[in-house]
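Comments concern the structure below.
All protein chains but one are shown in place.
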Amino acid sequence: MLNFFLLIVIYAGIYALMALGQNMITGYVGILSLCQAGFFAVGSYVTAILSVKLGWSFWATIPVAVVLSALLGVLIGLPTLRLKGDYLAIATLGFAEILRTVINNWDSLTNGPNGISRIPKAEIFGLTIKSKYAYIAVIWFFVLIVYLLFERIAKSRMGRALEAIREDEIAASSMGINITKYKVWAFALGAAAAGLAGCLQALYIGSVMPGTYVFMVSIMALCMVVLGGMGNFAAVILGAFIIQLISYFPQMVGLSNIIPAQARQILFGLILVLMMIYRPQGILGRKERKYRKTTKEASK
Amino acid sequence: MSSIAEFFQHLVNGLTLGGIYALIALGYTMVYGILKFINFAHGDILMVGAYLGLFIFNFLRGGSAMGPWWFVAFILAMLASMLICALLGMTIEKLAYKPLRKATRLAPLLSAIGVSFMLSNGAAWAWGTQSRKLDYPFDNTPLNVLGISIAPHQILILVVATIMMVALTLFVSKSRMGKAMRATSLDQSTAKLMGINSDQIISLTFGIGSALAACGGMLIALDVKVYATMGTMVGLKAFVAAVVGGIGNIGGAMLGGLLLGLLETFGIALLGIPTSYKDAIAFAVLIIVLLVKPEGIMGKAEKEKV
Partner (left out) sequence: MKKFFVVLLVALVAVTAVFAGGAKEAATSQVKIGFIGPLTGDYANYGVRCYQAVQLAVDEANAAGGINGAQIILYAEDSEGAPDKALAGFEKLVNNDKVCAIVGAVLTGETLAIAEKAQEEGILLISPSASADGVTDIGSYIFRTTPNDGLQGKVAGYYFAKVLGIKNLGALYAKNDYSQGLYEGMKEAFEAAGGKITIAETCMVGDKDFKTQLTKLRNANVEAVYIPNYTAEMAQQLEQAAQLGMNIQFLSGDGFTDAQIYDLAGDFANGVIYTGPTPGAENQTFINNFKKAFGVDPGTFSTNAYDAANIVINAIKAAGTNRSAIRDAVAATKDYDGVLGLINFESNGDIVATTGVYLVQNQVPVFQGNYTVVDGVLSEVK
């Protein structure tokens, strides 16, 4: 059982990265994007293609994947970000579906529906990453880095601008905040985090196929954000962990030997509904940031 | 086969597909018009409707060939399935969405996804994972009209879809309840002040939307097969159709549905887009329409007040 729990910790870490990105976009700026699955796929495929076809080391594929996901985020973000609310949600969902269709059809690059398998393992200091503990260390190291980075951004001028945009876009723009610029930045950061998650997923699973990157993945990332608490990076990581624990719990304790597979899914749906009804603001809720007084105020 | 006949062949195929999309898009658009949330479980209600219609129809037929009576049995099965699905939709609204009216807008969205999980997996559990077929109670040999093959079931789909859309339009524009629905979707709190019971109207909207979905499910059952995950992609595309037409707008949903059906057919047939990109067509159209006219083809732009 310990072994299986470690697996959950690994999956939770990968999804936590995606959820952190989603939180930057949805929780922080208030843009309902359903595109994380697309960026996740891009990250996975970059790692798979570069390391299998060109023989790159895993670590070298990460910057490429992250930058490419971010660029794609900008590319998708620029036109769609002027849409409102649910229109934006459905447009981004559309982009994710188009991406998946392209991956499924671009046989020469992505190997089409068969996907790419036998992705080589990563090495660090001459040691191959093989055991679950090693994977946990690597994956959660990245989670920590992204968490610290995002927290840092949230406290910066950019973070304040993003919050202002979420609370009232018109007021923010009249204060001189360049709304499009900040929104696109947030979108790119969120996409980059999902791309990074994709790299790690490809490394751990060892194979990629288009069927993995369905829109349910985006929904999961969104669930983790809402369940943890919108706009609260630490809560989102907790949300990722809880969602993964719930979905793999029946397997971990052997409940899946007794109840049929559908019942497991029904149970998951039921828990989702109940959680929304009883705790719509998430477990930890939004984190209200207290900003330091400006020097002028402080000196009064 | 002449190219004109080929054109009309694709037109007939596209209209059949579009009619079904339009019918389902109506349910989305009505719910969205009032509650402003994407009911992701709509496609699954469609699936339940298709199963119920199939079971009731088979029960009424009792395995016998029934001559012209099949039509009565078919209509009865459809009405029964629509009624049950209306009740199902209203129950779901009461249990899973109503408690969330004041919560953040994401909460009902996720709750709907939970409901969708429960419905589709519940159906697979209860009724198995194999596809089922609604046996045509009539001779479905295609009619050949000037080189175009039209199957009788396609005609039936178009007729039923048209009747449903006309009936809905009349209901919403003429009846008292319909007016109350429009008022509620325009401004819920003012409608309340005017003595409209908005809870009741929302419940009614869910009922009607779900009944239309069930009807759409029956039509899909006529055209293709019935299985537990049949609602997912159709539901998503119908939602796209609703958005393309201008969400919240009943005429827009119909137009969007037909447009999407025709575009999917002609995009592949005439523009030479590889068929495996078919699903991408719907989303590409969606994105282009939204970029050119963010409120959809027939939607009205709302000026944001400061």
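Chains here go by letter, A and B, matching the order in which they are written, and residues are numbered from 1 within each.
Rule of thumb we're sticking to: a residue touches a chain if its C-beta (ideal position, glycine included) is under 8 Å from a C-beta of that chain, and two chains touch if they have at least 3 such contacts.
The structure displayed is predicted, hence computed values, not measured ones.
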Item to check | Contacting the left-out chain in the complete assembly, out of B:149, B:162 or B:198 | outcome: B:149
Checklist outcome for this item: Note that subunit A touches the chain not displayed via residues 1, 3-4, 7, 11, 104-105, 112-115, 117-118, 201, 205-209, 211-212, 245, 248-249, 251-257, 260-262, 264-265, 278-279, 283
Checklist entry - Tell me, which residues in subunit B touch the chain that this view leaves out? => result 1, 6, 9-10, 13, 17, 121, 124, 128-131, 133, 140, 142, 144, 149, 151, 153-154, 220, 223-225, 227-230, 233, 264-265, 268-269, 274-276, 278-279
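As a working rule, only the chains that are shown with their structure count from here on.
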Checklist entry - Which integer distance in Å separates the CA centroid of subunit A from that of subunit B? => result 32
Next on the checklist: Looking at the complex, which residues from subunit B come into contact with subunit A?
Outcome noted: 32, 36-38, 95-96, 99-100, 103-108, 110-111, 113-118, 121-122, 124-125, 236, 239-240, 243, 247, 274, 276-277, 279-280, 282-284, 286-287, 290-291, 294-295, 304, 306
Item to check | Contact set on subunit A toward subunit B in their complex | outcome: 26, 32, 79-80, 82-87, 89-91, 93-95, 97-98, 101-102, 104-105, 170, 215, 219, 222-223, 226, 230, 260, 262-263, 265-266, 268-273, 276-277, 280-281
